[in-house]
Structures are given as C-alpha cells and as structure tokens.
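To start, the structure under review is shown below, and the notes come after it.
Not every chain is included here, but those present sit where they belong.
Labels for the chains are A, B and C, by order of writing; each one numbers its residues from 1.
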Amino acid sequence: QDFSLSFIVKDMTNPYYWRMGEGAKRAAEELGIEMNFVSAATNGDIEGQIAVVETELVKSPDAIVLVPMNGTALIPKVMEANSLGIPVITADTRVDDGPGKVETFVGLDEEESFAGMAEWVVAQIGGAGEVAILEGFRGSSTAELRLNGMMRVFNSYPDVEVVASIAADWDQEKGLKAAEDILQAHPEVDAILGTNDLMAMGAVQAVQGAGMSDQIIVVGDDAIPSALASMRAGGGLNATIDGNTDQVGYEAVMAAYRFVTEGVELDEWIVVPSSILEPADVTDEYLAARGIELD
Amino acid sequence: MNQPVPLVEMRNISKHFGGLQALTDACLDLYPGEVVGVLGHNGAGKSTLMKILAGAQTASSGEILINGDVADIQDPNDARAYGIETIYQELALCGNLDAPSNLFMGRELHKWGFLRKREMRREAAEALSKLNIRIKSLETDVEMMSGGQRQSISISRAVHFDAKIIIMDEPTAALGMEESKKVVDLIQDLKEHGIGILWISHDIHDVYNFTDRIVIFHGGKNVMTARTKDFTQDEIVSMIISGTPVKKEAAV
Amino acid sequence: MTMFEKIRTYPLTWIVVVALVLAFALTMASPYFLTSGNINNLLKQVSIVAILAAGQSMVIITGGIDLSVGSVLALSAVTIGWLIQADVHPLIATFCGLAMGTLCGFINGFIITRGRIAPFIVTLGMLGIARGMALVITGGVSYQILEPLFLTIGNSKFLGLPIPIYFVIVTYFVIHIVMHYRVFGQHIYAIGGEERVARLQGIKVDREKLKVYTISGFLAALAAVVMVGRLAATPPSVAQGIELQAIAAVIIGGISFTGGRGLVLTALVGALIMAMITNGLNILGISSFWQQVLIGVVIIAAVWLDNLKSAARQ
C-alpha cells in the first residue's frame, strides 16, 4: 500500500522511545504501510528535532506523528504541516494550544500521571514525611509538567515536605550523584521520586550504596526494561509509571491511518491509560503481554 | 655632555625575576643627538634595562626621567607617548602578518577606521628599500622570511614614525655587511636630526666608530660610563670582559 | 601570482569544493536533497549556527573560545519572550533581547581581560550563569510568540529565500568587512598571531578583545531573534550544546585554534557542511544511532579532504 507515515520522537538514546517504536512498527506491519521512525540525536536539541520535521515534510508523507520535544516550540512546524495539508497527530507530549492544528493527542497526561504517582507515594509514607525529587532537564516541557503535577499534590499535604528537588537531566549518573547528595543532607528522607527511570535507577544505586533500601521508597517513570528487571529482582525500585509506551506508538499509527484513509473524525484525546506498576505487577504474563524479554 | 637636560635618565634601576637579580642600581643617560653604546657580556642585563625603558617590563625599583621630569612608564604605550621607539632583540613581529602589517602595527593608516592598505604597502616598500633589503613579495607572512629580512622590518618600524629616542637592541645581529652598513648610516642620519639612540651591540668596531659614549654593564651593574674615545678599543674590551673599570683621568 | 594561483590558494576555494562534493554525493543518494523545498530548509537550518559561527570565528582568531553562546542565545530569547508576554512592543522586546546578549558578551570580555582568566573558564561559567538566568526569569516556562514580526522572520521568504538567510548574509558581510578592511580586524589578527607583540606595538589588546566577546554575545542574541522566529516560542532549554556545533563549523572551515589566521567566510561553509550532513542523513532516513556514527565519519572526512589542498599546493 502506498501510505507513508513519519513518526518523529525526541531521541532514541532513551529506551522509552525505543519501546514506542516497537509499538508503532507493530501497527505499521499490521497495516502494511511504510513508516519512517526518526528522531533528533539527543533529547533537548529542539533545533535538531525541527530540522527532522522539516526534512520529513519535504518527503510529503500522508501523515505525521510527532512527539514534540517542546510543547510550544514545535507549533510552527505543525502549522507548516497544516499548510501543506499533512495531518499531524501528537503522541506522548502535547503541543500547546495555539494556531497549530493537531488531529488528536495519543497518550497519557504527564501532569496527571505524576500527580497520581505523588498520591501513591504519599499513601506509602502514611501521609507524612520527607520526599525528594529528581527533575528532568529544566525548561523542557516534560520536566516542567511532571514537576507541576507532583508539587501540586505534595503542597496539598501539610505533613509532606519536599526537602530537595534537584535537576539530574534525565541522566542515570547524574541521578546517582544527586541522590547521594540528598541522602547526605536529608538522611531522614522517605521517598525519592525520579521523573524518569534512568534517574530513578541512579537513585536506587545511591540508596543501596547507603544501605538504606529498607527505609526509602524510590519510584520512576517509563517502565523501561532495566527498571522492570530491577523491580522483578526486588532490586530496590518500588514503582514506575507504565505509560504503555508501546501502546501509545501503536495507537498513534492506527489513528493516523484511519484518519487519512477512512476520514474518520478523531477524538480530541485518545487516552492510553497509564498505571503505576509495582514489583508484584511485573509478572511473566505482564512481560509476555508487552513483548519484553528480561534475562 | 653636550647639553644640560638629558633626554633620558635612568636612575638606580633594579630588577629581579623571582630570585634572580637581573639589574642592580643600573644608571644610564642619553642626550639629544647622541648615540650611546650599551655594552656587556651575554646576560649582563642590557636587554632588561632597555625593556624597562620601553615599557615592556617594569622595574622593581628606581626611576626614569624623560627631559628632566619623572616619567611613569607602565606599558609600551606610555613609552611611545614619550617618543620612545624600540627595536627588540627578539624583533617583536607577528609572524602571521606581512611586512606592511607589521610595520604599521598599532598605527595603521586609515580613513574612518578603514585601512588604507595601498598607502601602507607603498610606504612599507619605501621604508624597506632604504635599508637595501631584498624582499621578494611584500605579501609574504613575516614568519616565512629570512632572519635578516625580519630584522630589517623591525628596524624600519622603529625609525618610520617620529621618534625622539630609539632603542636598538642588537639591530644588526642578523644583517649582512651591506645591510649593516645601511643601518649604521641610518644611525648617523637620525643622530643628525637630534634623536637620541641607545645602541646595544657586541660589535666593538661599530661601537667604537659610531657611538659618542658607552655604558658598560657586568652582571647587572654599571662598570663604567664614558666618552667612547677616552678609551682604546682594547681597554673597552677588557672592561666588558673583566667587569672592572680601567683607571684613567679622563673617565667621566 | 596568476589569477588561477590566486583562486587556488584562496582559503575559501577548497572548502567550497568539499561542500560541493558533499552536496553532489547527497544529490546522488536522495532525490529529495536537491529540491527547492529542501534547499530552503537547509538555508533555514544553517542560519542559527552560521550566525553563531561568525562570532565564534572572531573569538577563535584572537586565540580564545566562547562556550557561552548557546546559553546566551537562550537568555536573549527568553528576555524577548518574557517582555512580549508582558505586552511590551515586540521591537522594544527585540532590542532588549539584543542588549541582553550583548551585555553577556561584554561581561565575558570584561572578566577575561580584567581578571586575566582563561576564556574557556569564563565562558564556561557564563554558560551556566546565562542558562540559569533564563530558567529563573521564566520559571522554566516557554512563552508562545505569535507576533507577526517573528512569524515573518521564521516563515516568510524574500526574493524566494527564507528570511533567516538574510540575517546570515548581513552578518557575514559586516564581519568580513570588519575583519579585512578595518583597523579593528587588523588588530584581531595581530592579537591572535602573537598577543605579546601586539601589546608591545601599542595595540590596546584588552579593549579589542572586549569588543570581540561583546560582538560574539550580540551575534548570539541575533541568532536568538531568528530562533524565536523559527520556534514561535522561547523555551529556556533551547540551543543546548549548540556551542560545539558553532565551534565545529569554524574549525571545519579551516580556522585553527592557534589563532591569528583564517577567513571568517569559511566558517559559513563549515556551518553549511555540518547542516548538510544532518539534513542529508535525515533525508536518507538513516537511524539516529547510525546517524551519529556517520556524522562523525563525514566530519573527519570533510576536513581530511580539505587538508588535501596542502598536498595539492606543493
């Protein structure tokens, strides 16, 4: 079939998008369509992603699925696609409201799912205690949304204190260092929330290194394979948000295809449910269902 | 001492580099229209003293008087303001630039900030031809040039602008005979125009024949200041080597 | 020198040949490369790095380095964004953004010359300071800029070419004049050649260096204006790591860290080569993993090709 789709994510150094690609490719195979799954080189290189979008537009695909690196900065590219008559669907991260026309958004609500994670943590620590946050790359919309979601919840509990909130730029080693420092300055901390799994895995190492695995809860986000492996091994990660990333990729491709070929009106938001995954949830069935192999 | 107020008077200049004492109470004076030879063994402190006058280094102690007034020379621009030009022993050229650029460095000819390249080229060609130096292309970067060619550029630069005092630190060391001769002629010419010249040289013939007075240093200290012709060439050589003054009534 | 000799030894000639070889290879590899749409893209994509590279090459010719350009760009951009969302007139906001970048550059130059601190350190410090300030001002928020002024800059064409490229042309024209026809430029080459000598010959080295860093800051702000136009937004995280691209453009062009040599125009070709590589690999649909590998290989190959000129000159 001569249907071509460009699926543009942020970067591929993070297993998260790798997983999204697997879902997207599954859909593309089912539909028998041609798909370009591409990204900028690093998460943060907005200009790089814009260049990728521009290049894809030159190839006049039938539709574009975009995971915008920044909610506002990609609007002009959405508008450019609009003016070329190429429909745009966003996934995982939204573009902000504005002049860009997006057919639908596929994914979870970053702010809400992190609010949910914050609630979960508050419940775990009995409604009172000290928590610390490992922030993503500040100024990126994902980082800001996640932070907002958590802070909103924590601020609503008078007995919960956010004792530290440190940017670790989505990076595992920086997450490790920041967590080590947090443990020094706040030995009483009850929970460390990583805003992605890489940073959370760094925190797990720090907590283990300090021999405090029993006292401190560590949570992350993305449900990347190494996080799942750690949870299964009882390795110290207490929970992660499973945004059903592969599902997001799958649904986005499907939606794009139906929109173009069948002309169906899409819902404004195709919700892919997110859930908080605990070690007990990482069963063989779960892994099999998600097509993940751990060894 | 043909005139009452010296152009330059350096008094009790001392200079140490960390633990190394390069100059100890060095004194020197220079009158208009006079050529003073600055002599001494290698490492005697001649260049250091000259650099202090040129503003390239600052003295640890001592003072400098220009035209009888205490002068505050902190950097090369201060020295220039007093009309002091210098031919440095190390030449002080930018190897990455051509001869005209080096000649006019810091004093480029310009109109509203725009370089007058053609004029500078022409003037440079003229200035260099006075020294009889053969430079095949004025566009060549100076670092590609022969030792003598480079030295000539450095000399041309020092004499091209209206200086009152010119420091020449071994100006003919790399020059051929003919080219050296031209420089010696030039010195006579400058002298006639009332310019004072400090001339460092190891060539005792030239010094003997073309300087009015000599100052001899040894290990950073003055050995002797005298009218050149008050001594024989041999006596001067002996003072340079031994570092002790030859006793004579006529000595200043 | 014959005309042919002159062309052959002009620093721009070979690097332009290298760029053409690359363009030819990409045209062969993909039918999309040499389309007018893609050429337009390329011109837009190269513009920001090209503007930064112009300032960077002046800095590098003095023997210095400016690592802060990406952060200064971001700070200038958020200054514009912040003022516009506070209902300041876009022209005034733009002016303030330019002033902010210029100020950062001035501070760089001031500390480098007065404190006698290595440019690497000072501009690395400014990299943190300006980025931090951008975040502080905005609280991490990215403002949407839908002002016609910026939309025009980002999306319109003039005489068939995208507007950003005119910023590039004007920048390089002015810098080229400054470097080769003005006393200031002459001083920059002297300082880069041998700073000690420049000082001895009465060049006000500190003042000239201060100017160079200030210009680099101003150009980072000018690049910010283009960036705001292209993004229609001012994310404080923008232009991270772009300094490395700007420096690479300069070095690929053939200007060396040693200082004192080189033609600023080559940096433009260097930026173009970098942009072509990324654009070409994107167009070919190479996976981003292999892209990184190939970008590395092609950069080295391009410079190697450029080096062959010395062999050819013998």
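To be clear about the criterion, a residue touches a chain if its C-beta (ideal position, glycine included) is under 8 Å from a C-beta of that chain, and two chains touch if they have at least 3 such contacts.
These numbers were taken from a predicted model, which means no experiment stands behind them.
*Asks:* Counting over the whole complex in this file, how many of each chain type are there?
*Replies:* Full-complex copy numbers, labelled as displayed: A x1, B x2, C x2.
In the analysis below, only the chains that are shown with their structure count from here on.
*Asks:* Looking at which chains touch, is this a line, ring, star, complete or other?
*Replies:* Topology of touching chains reads as a line.
*Asks:* Centre to centre, by mean C-alpha position, how many angstrom separate chain A and chain B?
*Replies:* Going by mean C-alpha positions, chain A sits 73 Å from chain B.
*Asks:* Any idea how many Å lie between the Cα centroids of chain B and chain C?
*Replies:* About 45 Å, centre to centre.
*Asks:* Can you give the whole-Å distance between the Cα centres of chain A and chain C?
*Replies:* 33
*Asks:* For chain C, what residues touch not just one other chain but two or more?
*Replies:* Where chain C is concerned, no single residue meets two or more other chains.
*Asks:* Could you list, by residue number, the parts of chain C that touch chain A in their complex?
*Replies:* Answer in residue numbers: 32, 35, 37-38, 41, 44-45, 48, 134-135, 138, 140-144, 146, 151, 154-155, 227, 230-242, 275, 278-279, 282-283, 285, 287-289, 291-292, 295.
*Asks:* Which residues, counting only chain C, touch chain B once they are in their complex?
*Replies:* Listed in rising order, the residues are 181-184, 186-187, 189-190, 192-194, 196-204, 260-261.
*Asks:* Any idea which chain B residues touch chain C in the complex?
*Replies:* Touch residues, chain B against chain C: 54, 56, 75-77, 80, 86, 88, 92-97, 101, 105-108, 110, 113-115.
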